[in-house]
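Note that this complex is displayed minus one protein chain, with the remaining chains in position.
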Amino acid sequence: MTLKHQFFNDYSEGAHPRILEALIKTNLQQEPGYGEDSFCEQAITLIKQKIANPAAMVHFFSGGTQANLVMLASLLKPYEAVIAAKTGHIYIYETGAIEATGHKVITLESSDGKITPEQIKAVLTEHNTYHMVKPRVVYISQTTELGTLYSKHELTAISECCKQHDLYLYLDGARLGFALTAQLADLTLADISRLTDVFFIGGTKNGALLGEAIIINNPQLQENFRYHMKQRGALLAKGRLLGIQFLELFRDELYFDLARHANLMADILISGIQTCGYRFVVAPTSNLLLPILPNDIIEKLQTMYGFFIRYKISPTESVIRLITSWATPETAVTEFVQDLKKLAH
Amino acid sequence: MTLKHQFFNDYSEGAHPRILEALIKTNLQQEPGYGEDSFCEQAITLIKQKIANPAAMVHFFSGGTQANLVMLASLLKPYEAVIAAKTGHIYIYETGAIEATGHKVITLESSDGKITPEQIKAVLTEHNTYHMVKPRVVYISQTTELGTLYSKHELTAISECCKQHDLYLYLDGARLGFALTAQLADLTLADISRLTDVFFIGGTKNGALLGEAIIINNPQLQENFRYHMKQRGALLAKGRLLGIQFLELFRDELYFDLARHANLMADILISGIQTCGYRFVVAPTSNLLLPILPNDIIEKLQTMYGFFIRYKISPTESVIRLITSWATPETAVTEFVQDLKKLAH
Amino acid sequence: MTLKHQFFNDYSEGAHPRILEALIKTNLQQEPGYGEDSFCEQAITLIKQKIANPAAMVHFFSGGTQANLVMLASLLKPYEAVIAAKTGHIYIYETGAIEATGHKVITLESSDGKITPEQIKAVLTEHNTYHMVKPRVVYISQTTELGTLYSKHELTAISECCKQHDLYLYLDGARLGFALTAQLADLTLADISRLTDVFFIGGTKNGALLGEAIIINNPQLQENFRYHMKQRGALLAKGRLLGIQFLELFRDELYFDLARHANLMADILISGIQTCGYRFVVAPTSNLLLPILPNDIIEKLQTMYGFFIRYKISPTESVIRLITSWATPETAVTEFVQDLKKLAH
Partner (left out) sequence: MTLKHQFFNDYSEGAHPRILEALIKTNLQQEPGYGEDSFCEQAITLIKQKIANPAAMVHFFSGGTQANLVMLASLLKPYEAVIAAKTGHIYIYETGAIEATGHKVITLESSDGKITPEQIKAVLTEHNTYHMVKPRVVYISQTTELGTLYSKHELTAISECCKQHDLYLYLDGARLGFALTAQLADLTLADISRLTDVFFIGGTKNGALLGEAIIINNPQLQENFRYHMKQRGALLAKGRLLGIQFLELFRDELYFDLARHANLMADILISGIQTCGYRFVVAPTSNLLLPILPNDIIEKLQTMYGFFIRYKISPTESVIRLITSWATPETAVTEFVQDLKKLAH
C-alpha cells in the first residue's frame, strides 16, 4: 500500500537543498574538530545577532533529547530538580534521560501543554524541606508538545516568576521555528533570549539533517560547558556539520521561511478539517494538529495518508496527530482536505 | 599563515563525495525516524553480510564517545567495571564519560596501546572482594590510540581469556578501517565479529560526515538496546542520515578503499621519515604516526603543515602526531617528505 | 514550653532496653566486619525461620531511604523504572534518592496510600515504546505513608499482577511491625515473603537504634548484593550493631510485642478522637493517625503535645499527624484524650 503522503513528523525528509549544497561546497576544506571550526564560528556570530544578545554562548547539539539532558544536567546540583508540564517531552518521551543524569522531573498538570506561574509557585511552597528535592529549573516547550504557543504575556510572567524565586528558565525549542512564525506569534528570538536563561533553536524539525542550537543567555551558566558536552557524547568530531547547516539556515531568512511554509500547510489542513465540522483537542496554532475524527473515517484516511492515532476520546472518535514540515507539498494538504471532505460527506 | 596541508586528524574534512550524492538522491523520500527507516535497514543487512554474522544486531551512533558510553553502560551492572589500557580513549580522552554513567575504568600499563591476557588475569586476581569493583568488560581499540594493531593471534588470546573468565570483550573501532587494510592486517570483519561480544565500525574517521556502527554479536546483550540509546540522547530523529552513509560505504568496497588510501599516504610519510633517519615512538602500522623529531625541525615544519606535538621526549626532541585520511592528497605527503628532507639535511 | 508528650514520630526515642543490654553483653567479643559477624548470621537464621523461607537472602541496612535506593538500583537496568503511589516515600520524601541512582519513579494517584493492579496495568499499556522508560518494579509500603494497610486479598492481587507482567514487587516495610499486628492484619511475615520479590522489616521505627532487614525472596536478585551495598556506603564496618539488634528483636516475640503496644496506644487515641466527634482523612488502622481537627483546638493542643500539622483541609480545620511507638506510655495517650475532650467540649 503506497501512501499519498505522510504527516507523521516534521523530520520525515532529509534537509533543505541549500543545506546539502553548502555541505558540498565546503566539503574538502580542512577544519578543526569538535565545533571549533570556522563554520560554527560564523553560525554562532549570526545567531547572536539574530537573538540580539552578544553575551550569549551558543553550542550545537545533534538532537533535542541530547540537548535537554546535557543542559539540564549542567544546570542542576545533585539534589535539584526540574519542573515541567506532565506533557513535557523530558518527562514522557525521553526514556528517563533526565533521571538517568540523576534528577527528578516534578510534573504539573496541563491540558494544553502549558504551565503557569501559579503552578510553579505551588511547587515551591510544597518543596520546603531537605527531605524533598529542591526545584531549580523550569522547563517549557515552544511550541508545546500539543502544538500550542506561549504568548509574550505568558512567557514574561513565567520568566518573572523564575527570576523572583531563583529558578532558571529553560525553553525547549525543538519546534521554535513554528512558534516564531505562527499567526498568533508575538515573541521574537530576541524576546526569548531576554526572557530565558537557556533555550534552543531546533534545526532537525525545520530543514536541517540534524542540529539544535543551544543558547546560554545567563553568563553564569556558560563556564566549561564543552566539558559537559564531551562527557555526554554530544560533541561531534566533525562539528562543522552542524555549523554549516545553521550558517545556511540563518544566513538569510531561510529558517523562518521553512517554518512559515509548514505553518501555512497546516493552516490549509486546519480550515479543511473545521469546514468538515471536526474539532481539535486544543486549538491548533502551528504545524502540529490534534483533530478529533470519527474512527471509521480515520480508518479510511489511513489507507491514503500516514499519521499517528493518539488515543480514543469517545467510543466512536479518536484523536489523530497531523504534522506538516518545510517539505510538505501544497498538493498533499489540499488533496488530504479533499479526501476528508469526501469521507465526511 | 596558510598551511600547505593539515595532518591533525582524519576528521578534518567533510564526507566522501559519494556519500553526499546519496544524501541528495534520497533527500525527499519520507521515512520513519529514529533509525527505523529503510536505509538503516539496508545498511544493517549489508553489514551483517560483511561480518558474516546474521545473528548480530546493528545500531548506528553519531560518534565514538557516545557509542562507548551507551554500550558500556548497557553492559555493566552498577558495581561492575571495564578494564582498559591506560592509553585507552575511554580512560583519558572522554572527559570521564564512562565514570559519568557510574562505572570505574580499571587501567593497565601499556607502552604500545595494547593489553595482554596476562594483564587481564592479574586484574581478576586482585579484584576478589565486594570491597572492590567487579571487572566485567575488557575494552580494546583497533587500531589503538597509538596507531598500533592487534594481530589475529593476539586478539584470539584476549577473546579466549575473556570467555574463560566471563568477561565481555568490547572493541572500539573508531579507526577499524585502517586496521583492516593495514599491511600487517590479518583480521577480517568476520574474525572480529567472531572474537568480540561487541565492536563498532567507525565511519566518522573514514569518509562519513558522522557515524559509528555498533555490532552486538552476543545475543544476550541485544535486548531493549534502543532504550539505552534513546535515554542517552543517542537516537537521531533523522536516523536515515546514518543509514544512508553506511549503505554507501558498504555497498561495495568504498569503506576499505578509503582506509587503504589513508594507509598508503601514511606509508609514504613513514618511509620518508625513516629515510631522514628519524625514529617512531612505536612502530607505525596504520594512518596514525608518532615520529620523534628534533625540536628545531618541528618548529619549521609547523610553518608549513598542521599537526599536534604530543610531548617532549628529550631536551632536543619531541614526539609529533601525523594522521592521514581518505582525503589526504598524495601531493601533500610527498611534499611533506621533501620538505622534511630539506630540513633534515 | 515543656510538652507533656511528643507524637511526632516513632523514632523519637532510643532503643528498647533489651537491645541496649544485648549491646553491652556482646561488646568486647571480637567479630569480623561488614555484616559477616556471628550475630548477623544468627539474626539471619532467625528471620529466615520467621518468614518461612530458607532460600531467602537477608541483609541489614541503616535506614529506609538507604535500603530503598540500594535495592531499587540493584533491581533496575538503566532504562527501567519503578511504579509507586504518588504518596510513596520514595517519590516524595527521599530527596530524589531513586532518581539520583538514574531511575524514574512512575506515579499513580492514590487517596489512601494504596495502589491497585488496574492502575499498574494502565501504566504498562501506556509505556509501550523505547521512547519511554520501561516499568519493572512495583513499590508499595506496608503500612502505607497514610497509615493504611494492604489486606491479604489486595496484596495477593498485586503480586499476581506483577508475576503476570514480569514486574518485581518490592514492599517497603519501614512500619511493617505495625501492619503485622494491626487489628485488621491478615498477612503474616510468611505471606509477605511468599508474595513479594523483596521486602524489608523495619527496625528503626520499632524499637531498634537503627536497622532495616532487607529480605530478597527472589533468588535471581540475590547475586553479588553486597557489592551494591558497599558501593552506596551501606555496609557498616561494625555490622554487628545491626545483627545484635535484630537477633534481640526476633529471638522471641519482642518485635511484635513492641508494635502491638504502639497500635494499642493508637487505638486509645482513635476512640478518644472519635468520641469527640472528629473524623480522619483515611480510616486509621495502625500507629499513624491523620485526624481532622478544628484549627483553634489544634493550636491549644500544640501547647501541650508535639505533633505535625499536615495541611489545611477547610478554612477552619486541618489534618494533624499523630504517631505512637513502642515507647509511648499509656498515660500519654489517655491524657491526650482527656485534654482533647476538654477542648472539644
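A, B and C label the chains in the order they appear, each numbered from 1.
One rule holds in what follows: contacts are C-beta pairs under 8 Å (C-beta built on N, C-alpha and C of every residue); 3 or more make two chains touch, one makes a residue touch a chain.
Remember, predicted model here, so these are calculated numbers, not experimental data.
Taking the complete complex into account, C:Leu210 is the one of C:Leu124, C:Leu210, C:Leu254 or C:Ile309 that touches the chain left out. When the whole complex is considered, the residue among B:Val133, B:Leu146 or B:Leu301 that touches the unshown chain is B:Val133. Considering C:Arg240, C:His261 or C:Arg321, the position touching the chain not shown turns out to be C:Arg240 (whole complex).
Although one chain is not displayed, chain C still touches it through residues 5-6, 8-9, 11-15, 17, 20, 23-24, 26-33, 62-70, 94-97, 100, 204-205, 209-210, 227, 230-238, 240-241, 306, 327. Chain A residues in contact with the hidden partner, per the touch definition given at the top, are 34, 73-74, 77-79, 101-102, 130-131, 133-134, 224, 226-231. With the whole complex as reference, residues 78-79, 81, 92-96, 99-105, 130-133 of chain B touch the missing chain.
Criterion: only the chains that are shown with their structure count from here on.
Overlaying the C-alpha trace of chain B on that of chain C calls for a turn of 180°, given as a multiple of 5. Farthest chain from chain C, judged by C-alpha centroids: B. Rounded to a whole number, the gap between the C-alpha centres of chain A and chain B is 34 angstrom. Remark: chain B and chain C have CA centroids separated by 51 Å (rounded to whole angstrom).
Within chain A, the positions touching two or more other chains are listed as 94-96, 100.
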